[in-house]
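Presenting chain A:
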Amino acid sequence: MAPNELILKNVTKRFGGLVAVDDLSMTVAPGQIYGLIGPNGAGKTTVFNNITGIYRPEEGSIRWRGEELVGLPPHKIVARGIVRTFQTIRLFGEMSVAENIMSGRHIRSSQGWWHGIVHTPGSRRDERENWKKVEEQLEFFDLGEYAAMPAGSLPYGIQRRVEMARAMAVDPTLLILDEPAAGLNDAETLQLLETIFRIRDKGVTILLIEHDMDMVMEATDYLTVLNFGKKIAEGTPEEIQQNPAVIEAYLGSEDDE
Partner candidate 1 sequence: MSKDVLFEIEDLHVSYGSIAAIKGISLQVRKGEIVTILGANGAGKTTTMRTISQLIKAKSGSIRFKGRELTRMSAHQVVRLGISHSPEGRRVFGILTVEENLLLGAFTRKKVDPEILRWVYELFPRLEERKKQLAGTLSGGEQQMLAIGRALMSNPEMLLLDEPSLGIAPILVKAIFEQIREIARKGVTVLLVEQNAKAALKLADRGYVLDVGRIALAGTSEELLASPKVQEAYLGKKH
Partner candidate 2 sequence: DTLKVGVQAPITGSYANEGQGIDNGVRLLAEQINAKGGVLGKKIEVITCDDQGTAMAAAICAKDLVNQGVKMVIGSYTSTCAEAAQKTYFDAGVIQTSDGTADSLTEKGYWTFLRNSFPNSAEAEFAANYMVKVKKYKRIVIISDFSTYADGLANATEAAVKKLGGNVVSRDKIKADSQNFTPVLTRIKAKNPDVIFFAGYYTDGGQLRAQQVALGIKADFIGGDANDNPDFAKLAGSAAKGAYIVNVPSPDVLPYDIAKSFIAAYKKKYGIMPASIWGLMNIDGMRAIIHGMEQTKSFDTKKVVEYLKNMKEPLPGITGPIAFAEDGNRKGGSYVVKMIQADGSYKHVYVQ
């Protein structure tokens, strides 16, 4: 089997006249925490939307474990172990936290649609097993006490955690996080960082967009920097931090620190 490797080749996505992603190529190696940064509107979220099948790029190819993803609908891409979180949280607001996490088990469950009509011993067992998995995630993300609460009424930080838990319930091989630290304060960000490392330790490849540079420097192994849809730099966090093009377009000078 091909390794957990994500390869983007010459991906281009346009909206009308606007080229949101412009001839982008990048390679995410197995087990990496890979960062995607760039100014607002650079096309980062659009790259994610292309990978997860929400948009279809006009040109280029996106390969995961050697298999082409372009053209697949979102649910088939999830079936290949690729899951994402959203820049603006999208939970099933009226449903409980446990049910939200259970949604992640959807593609892993062996039940067919007909089990919605008649249960079989097999489907009952499957149901039990999946709830066990949900319990594991509740523990992993320390969400136990919220299990029965409607997700929509929880504080933002907790919702972020639920969204990650839901994604992790899929047993993903590639986890895509769109600004997971947005709206978290420093203490909470530290906690998140720790969680991300623990996920990586499970062998999951992680692709990450983030504007909190402290966090990016800490978390990522490798970075790509976009501007106007184009790649302007790539390298390790240390290299990127020194890169003049990146400083000019994205980081700004450190003079006032």
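As a selection rule, all candidates are chains of the complex that A comes from, given by their letters.
Just so it is clear, a residue touches a chain if its C-beta (ideal position, glycine included) is under 8 Å from a C-beta of that chain, and two chains touch if they have at least 3 such contacts; residues count from 1.
Note that the structure is a prediction, hence the values are computed from the model and not measured.
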Touch assignment for chain A within the complex, options 1 or 2: 1
Footprint of candidate 1 on chain A - complex, ascending: 15, 37-42, 45, 87-88, 155-158, 179, 182-190, 211, 213-214, 218, 249-252, 256
